[in-house]
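All protein chains of the complex are present and in place, except for one that has been dropped.
Chain naming follows the written order as A, B and C, and within any one chain the residues start at number 1.
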Amino acid sequence: MDVNTIAWLILLLPLASAAVILLGTKKSAGISALISTGSVIATLVLSFLLLAQPDTAAAKPLQWLSLGDFEVTIGLKLDSLAQGMMIIVTGIGTLVHVFSLGYMHDDAGKARFFAGLSQFMFSMTGIVLADNFAMMFIFWELVGVSSYILIGHWYDKDSAADAAKKAFLVNRIGDFGFMIGILLVWVLTGSIYFDEIAKAIGGVQNANLLNAAVLLVFCGAVGKSAQLPLHVWLPDAMEGPTPVSALIHAATMVAAGVYMLARVSFLVGAAEMAADTIAIIGGATALLAALMATQQNDIKRVLAYSTLSQLGYMIMAQGLHDGSDAGMFHLYTHAWFKALLFLGSGAVIFACHHEQDIWKMGGLRQKMPITFWTFLIGTAALIAVPGTSGFWSKEAILEAAWHDHNYLVWGLGIAVAFLTPFYMTRLFVVAFLGKPRTKDADHAHEVSPIMWVPLAILAVMAVISAYITGPLEAKGHVAFHMSLTAILSLAGLVVGVLAGWKLYAGCDRDPVNIKLFANKFYLDELYLGIVRLFQDFVGMTFDAVDRYLIEPITVRLPALAAMSSGYVLRLLQVGNLQAYGFLFGLGAVVLIWLIVF
Amino acid sequence: MTFLFYIFAALAIVGGIGVVLNRNPVSSAFAMIVSFLGLAALYIQLDAYLVGTLQILVYAGAIMVLFLFIIMLLDIKSEEGRQFGVFSTAGAVVVAGGMLLIVAKVLKNFEAGEKALTPLKGAAAETTDVSAIGELLFTTYWFPVQVIGMLLLVATVGVVVLSKRELR
Amino acid sequence: MTLVEFIVFAPLLAVLAILFGSPARATAIVAAVANLAAAGLMTLRFPVEVESKGQVIFASSRNLLASPNLNLAFGLDGISLVLVILTVLVTLAAVWASPAEGRIKGNVKLYYSSSLLIASGALGAFCATDLFFFYAFHELALIPTFLMIGIFGSGENRKRTAWTITIFLGVGSLILLAGLIALLVETGGKSFAFADLYAVGDKIPADAQKNIYLILLIGFGILVSLFPFHSWAPPAYAQAPTPVAMLHAGVLKKFGLYGLIRVAMPLLPEGAAHWQTLLLVLLLGNILILGLVTIAQRRLDTLLGYSSVMHMGYVFLGIASGNTIGLHGAVLLMFAHGISIALLFALAGAVRERMGTLDMDELGGGLAKKAPALGLLFGFAAFASIGLPGFANFAAEVMVFFGSFQPILETKKLGALQWAGILSLWGVVISAVYMLRAYRKIFKGPLTDKDAKAGIADLTLTERAPALLLIVALMAVGFVPGLLLKYLTPTLEAIAMSLKG
Partner (left out) sequence: MDTGLTLNHFLAVSGILFAIGLAGVLIRRNIIVIFMCLELMLSAANLTLVAFSRFNTGANGAPDYHGQVLLFFIITVAAAEVAVGLAIIVALFRARETTDVTQIASMKN
């Protein structure tokens, strides 16, 4: 197969799958699931074929819009960055699909679910392969919709419906900035194509506008990768089915922001002020999310905040000088172990009859040994135990921060290195060790092979992915130097795990109670207030202005004028023939007078 | 001639005033006939014998008879109480006065109107106005004549319909 | 008789047939389908290379008056073609979505004839190549609108609403008429034909251009519900019977925008440049202020009414930018918005028919559980209206925004137009807020009042057909915008040229 066929098949197979399910096989859920899973396995195979392509590969573009000089094409860029990302997306996609076959087996909306997954795979592939900003924006929006559909899969639950809406709207706010950023980049460089922008970026004179443009483009990443201050949608997005959380809200879609920044790293590199801002926002997100994670009780929420925190790392890396590769490296390793953790939590939740509160679990080690061990491996990778993949990629980021002399960002990163082991130990100890605290936990038993096999594969990947960096082409290195950074992060690991063990081993209730963290710094409440203010107060005010000011001026006033003049004129209609005659005669006289003299 | 003009003009005007001032419609009608007679005389003074005759025959003869006939038919008594309303009188004075003022102002500056009335001479005196008008009516104006005939027919039918039906 | 004449008069013939006793619904649908077929045929036979802005295809002309030169003249250029396609699609959907004959309370003939008359008026206005009939056909379409709202409308205020819209649009048309007459006087007044006007158009002095453009902007603006002349639209759409809301919001309202592009801009380029800032301020009123007002709505019908008003702001933005990209975006958005709002009104009509109300609090929620197809189609419509990729709305909005930034490719200095572009982008967030809110409130969430909603049935196949027709059209153009853009390019490039020069 030539490169065109491969690339286009990768993009279009999932779309075809979604279309077939929507139009044809909606009624038969089993077939739909198989179609969807088949399509994603096919794309995985194709993605491996794609790895053989050179870095400069590209598929023949398809014209979408063309107006003279202004042209938007759907072109597929198949460089090593895209190739590596495709392996992540389709690899985890495949495992999640397979896992879902078990997890969603009895769900009423199974066909809809798999159609949504396929649509997501299509959209995500579009982002990865996009060769220009407009196309990226198109698929950027489409993943937003997929996310909306999948979060709201159980739409008859109020919380799920609200979470879906929230996710979409928050992302829209990010996209608002993203679109302006794209427009500004277009104005500055005269192109929306990454290759041409890279060529033209050197000639851009207007540094302020460039900084603004990059920051606005970064807004898109802030929305999609859930950075401060638009992070609020991601924890709520956990209302979606757990496979969705694993695929979309941990491994791939939320990483799209990181990917996009890596894709335009030349832009970020050219705008210093913007790059610093990006790094700081990433670091701050990493720290705040880690703090919030320490006080969550919902197993998926803990993982969600840890995702936020890790995404903060990646974004931070994108803002660092020479940090883009490290960021992508972490994206790559993180995708595997975070998907593992989410699917593991999914297995736990499935086994505990959809119980998500870790304080109602416990003692799962004996009930679900496979899940237990895979989850342990995932946790180890996340808290960066030396040897696991997470260790190498995190070190790379922290080292990059150190070498960039960006000590503020470095400090943030180190602080997170202390917190991550702590809250993950808490989660692990409370959920898996000790004694079952509820009947559901007591009755839990191991999940079926169709669910634990993906877990096992992911567990293997969680350890070894750092050593097979083939897909990333030299973006990740397994290299260790004894340095202050390394010492501190190892210290963080030890301190964090020990503190977590000491505090939580054998506890039935949370001994620590920090309201500020548990309530996520009250940011949700703040935003809710702002939204209320806008929706209800400003909206109502303008509604009132419209109703009681503009409508009276444009409708009532002319109506009143017409009616009152009509009333005045009506007084003349006395109904007396001679009065009319008089007026007529008078009019005639006056007219003649005016005309003749 | 001049003397006769003033006599007939006065006749016409006084007749007119009589129409307006008489309380009894029947008297008004008779005043009207007087006025028309004066007018007809003025026409004849202007060498318009045919229309003068027509004025007497049609207006004074037919139309006024019709008026009288209706007045009798409806058995209308003279108006009772105060004859003229204050407002209507004032209005009439204003409008009619204004009209008179305009006429006076126009005539004062109307130089073509200073042309004196001289008797017809030569060929003009030979042809009678009846033949001249007749010739015009049945050549140049033959179509309007037809139309007028049609109009009269329609009016006749209309009158019949109107007087037959009860008006609500 | 040319195809264009056929397409304009076919609905009128159908009206005659209905008046003489032909079955109303069947006749109307036949006429709409015939029109769709004719429009398809025209599209196939439409040559893409139309050179000058005055040139039209399928031209026909019947002289009615020698002096001034008045012709019943029709013809198509790219813009007209796109709008004709829009009209025939929406007409078919509207007629189809009308209730069956037995379920109309009142005069069935009037009901169906009115829809056809509106369609005919809109088609006539879009196809006329003569200023007089351009105006007259639009007026023709207003009369049935008024009748339908007054007679078949819902709500107790329908009479008042009918009067409001009539007076409002009447005044707008009157102002427009004044502007058009002034325009005719400036161009010599010898001929009403567009071609003749274009020929002498660029000789209009600058002062006159400014004055006339302002009058035309207000006149057309009222017809398009430009802020602050929008008060008629939301209640009218809320209370109009479904087909009228579809036809008016979807098609007829585009007349004003069409007029700006067809008459005002090419003839009065200096006026357009002079009043650009004013137009920008007003369109921001449409997008931002009315966007927030839309959020505050509690009823689906007024919400859709306001949203339709709000979206006009983007079209105006494309028009204000005045370059090729922006104008393409504007015309394409007219098409896309027309279809998507018609779709939304059709589905809202279906909801009203089932639930008896469109008050979102009374509706409760969870309707998607009872009527999944309705929920799915409404989701498509809502996302189309939000401007999601894959629907024509997205392509059009993207072009409008790129168009607003195009003028500074050289200077790289943000001006009023660009700031307006940035601010109107926020409208994209606003429209997502209110559409998703409505979707969430009506269709998502747990099913409330289970007993009351027990008898709610999903859409029947007949009801799905028009919605599917519109969705397919939206997605076809959304996936391949070139389908329509290629027809627009020659005409719009000429107009953009005249604006530059």
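Methods note: a residue touches a chain if its C-beta (ideal position, glycine included) is under 8 Å from a C-beta of that chain, and two chains touch if they have at least 3 such contacts.
Everything numeric here is computed off the predicted structure, so don't read it as measured data.
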Among the displayed chains, the hidden one touches A, B
What residues on chain B make contact with the chain left out of this view?
-> 1-2, 5, 9, 12-13, 16-17, 19-20, 25, 28-29, 32, 35-36, 39, 42-43, 46-48, 50-51, 54-55, 58-59, 62-63, 66-67, 70-71, 73-74, 76, 79, 84-85, 88-89, 91-93, 95-97, 99-100, 103-104, 107, 110, 112-124, 127, 129, 132-133, 136-137, 141, 144, 148, 151-152, 155-156, 158-159, 162-163, 165-168
Per the touch rule stated above, chain A touches the missing chain via residues 573-578, 581-582, 585
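By definition in this document, only the chains that are shown with their structure count from here on.
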For this assembly, give the contact graph shape among line, ring, star, complete and other.
-> line
Could you say which chain's mean Cα position falls nearest to the mean Cα position of the entire protein shown?
-> C
With chain centres defined as C-alpha means, what is the inter-centre distance between chain A and chain B in Å?
-> 98
Could you give the separation in Å between the centres of chain B and chain C, each centre being the mean of its C-alpha atoms?
-> 65
Quick one: which residues in chain B touch 2 or more of the other chains?
-> none
Name the residues of chain A that each touch 2 or more other chains.
-> none
Residues of chain B that touch chain A when the two form their complex | 88, 91-92, 94-96, 98-99, 102, 105-106
Complex interface listing, chain A residues touching chain C | 63-68, 70, 72, 134, 137-139, 141-142, 145, 152, 155-158, 161-162, 164-165, 168-169, 172-173, 175-176, 179-180, 183-184, 186-188, 190, 206, 209, 534-536, 538-540, 542-543, 545-546, 550-551, 553-555, 558-559
Contact footprint of chain B on chain A as seen in their complex | 578-579, 582, 585-586, 589-590, 592-593, 596-597
